[in-house]
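Step one of this worksheet: look at the structure below.
With one protein chain held back, the other chains of the complex are shown just where they sit.
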């Protein structure tokens, strides 16, 4: 028995690790992907070490320094509480990345589960799950997110859940189709023949084989999730004061568009740059890992 | 080869783009002149005067008897009229559709003499019979007429026992119990007189096709976009209205509305944020219009929840909050710090109360005395701007800091507006921001409505219930002697001050802005502005 396990492991390595290495090589070659990865790493560093880097805290109000224009002291100016916008943007990186990563992880987990069940077991259960995905995809997604937040109450965490929910069908469908195509392959049929249990087949064969498109799709989904979180924040349905969430900062700055445009420009640029980073990286990953998959 | 082609393509693209831009530029010059005030007028040939009024939301319906929202009354106040009117900028009572009135000694009978020769927009005569039919409609409507139920029905008892026409122009109201603010109630927009011909034919029709006696007639309603009304040429007061047409445009977004005012898209912008004051004053083409204050913004402390079940903690919070700083920062000085639950313009205001001064040390001492354990509280921030609370989120942030300074940790929480009200109504909040704008300028409409035990579950969000206070309120409601009544309310304010269920924060002065060509715009404290005297230079 030990022998078969080893062979299986080896086969898995050939299938899974081989393309990874190769992928990394071609990823390295693409300057654009590297730039994307660079931006992402930059913001991750901000998110992790933000409190050490930022000149000021999240909520250091000084009403005598309201709405100051950018200067050497306050690089991005100050907001209506006299808080340093530069510092708040640095602190905000943590929030945006947190929402981006975790909402996607949540939708990947739930979506994969549903996708596997649908793809592996087929029949009526597949019909039901696929129909539910159809329904969710036909929903205007931002309205669905708004309704979910209205039910749960506006907070960052609930915005994260709402965003995760609207992305579930994307991953569910992806995994389902992958499962369907892998299911019929010889080694799966063989594994079944030697009496391997469904669960083990799923976790040792099918899932690893579906990871590449999920990683690619996941990276791009983080980008979208960050924008969606900002949009909900902008509508007042996401992070609450005094959290320096970028979308919320934009919403608070709306009324100063005329007099203090810097309060609007910089948070918007921060969102754009982060999202751009993830998009570039996702593109690069796709070209490197899965050249066939182009959408 | 390829490179060359790309270059020529690029050049072509630039050429096309620049042509488009040039065309845009040309267009721009055209509109530039069109958008200027003078150009706008000349475009309407014949010197027709059109006023475009920008506001935050659309009306719900144009039948004042069935609605409760201010945006509906803003329009109906110019289409319909009431028997008696409020003063230009206060809540004193003046003749309206009734020339004069006479209350009986016991306050149970009111006899109104009506204006003669007034016609509804559909040609129906305005007379005593029309008034009777309107009142009977309100009485029969039950919960279809929410304002009538809240002002003229107590429990199941109708305050207006009967209305009878005596001759063509005399109407007699008989009350089942004296009601001190009876005339003030009648002056409220929901009690405007509509054409009986119209509502007898089709009651729902009034909502979309309003017919009153007012200075303006209804023309068109494009939902969520605009409502247009035009001059009533047969208006009974000669020389009015001055304007030929008024267009109410809904622009929900505050900044978008101000932008539109700056660029000439609208002539008047309502519901601006105090932070807009500076940019309005900086623009020579704009004037700032202040609406006299008749509101209160407050921080409610739910008295049934710990730690606010302890009066000392509530008093401590009152000492902890720097109201003056709030007013300076978020109201731009367009407010005065509050010490009572009702604004000073209302008769019965108790100026003798000193209020809780800002004193963090005293607050800390009171907290220690109360044995407060340092438990974190939830601080609820309003999700929508209201005249009494231009930015609930920001005020909450500042209060959070004030509370932290005296050792009360707090977490800011918010909900979508309808949820917020319901949850607060159920007593789920620890401390919450809220406010009130007076309906009829009567003390009862503030104190009893917001702080009596009767109103727990509706407008008394703090669950504050003081039986002695209740007795004072009941006595005041039926007291028709003005002085005695004011004394009772002063007494009530003292009791409320001692129990401190609220931190009264501010009485704000809401602002509007208008183009300088708009003259004679007078903003009314109730929020429904009559535009009959407004003119355009």
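Letters A and B mark the chains as written, and numbering starts fresh at 1 in each.
Simple rule for what comes next: a residue touches a chain if its C-beta (ideal position, glycine included) is under 8 Å from a C-beta of that chain, and two chains touch if they have at least 3 such contacts.
The rule is short, and it goes like this: contacts and distances are computed from a predicted model.
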Listed names "Sarcosine oxidase subunit beta", "Co-chaperone protein HscB homolog", "Peptide/nickel transport system permease protein" or "Energy-coupling factor transporter ATP-binding protein EcfA2", matching UniProt entry of the absent chain: "Peptide/nickel transport system permease protein"
Shown chains touched by the chain that is not drawn here: A, B
Contact partner of the left-out chain, one of B:223, B:411 or B:484: B:223
Selected from B:86, B:112, B:126 or B:147 as touching the chain missing from the view: B:147
Residue touching the undisplayed chain, where the options are B:102, B:129 or B:204: B:204
Options A:63, A:125, A:147 or A:189, residue touching the unrepresented chain: A:147
Contact set of chain B toward the excluded chain (per top definition): 2-3, 5-6, 9-10, 24-25, 27-28, 31-32, 35, 40, 43-44, 50, 52, 60-61, 68-69, 142-143, 146-147, 149-150, 204, 207-208, 220, 222-226, 228, 247, 249-253, 256-257, 259-260, 262-263, 265-266, 415-419, 421-423, 436, 439, 449, 457-459
Residues of chain A in contact with the chain not shown: 131-132, 134-135, 138-143, 146-148, 150-151, 223, 227, 230-231, 234-235, 247, 250, 254, 257-258, 261, 264-265, 268, 271-273, 275-276, 279-280, 283, 294-295
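The working rule: only the chains that are shown with their structure count from here on.
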Chain B - residues contacting chain A, complex: 253-255, 258-259, 262, 273, 275-276, 278-279, 325, 328-329, 381, 383, 393-394, 396-398, 400-401, 412-416, 419
In the complex, chain A residues that touch chain B: 59, 61, 63, 66, 80-81, 149-150, 153-155, 236-237, 240-242, 252, 254-259
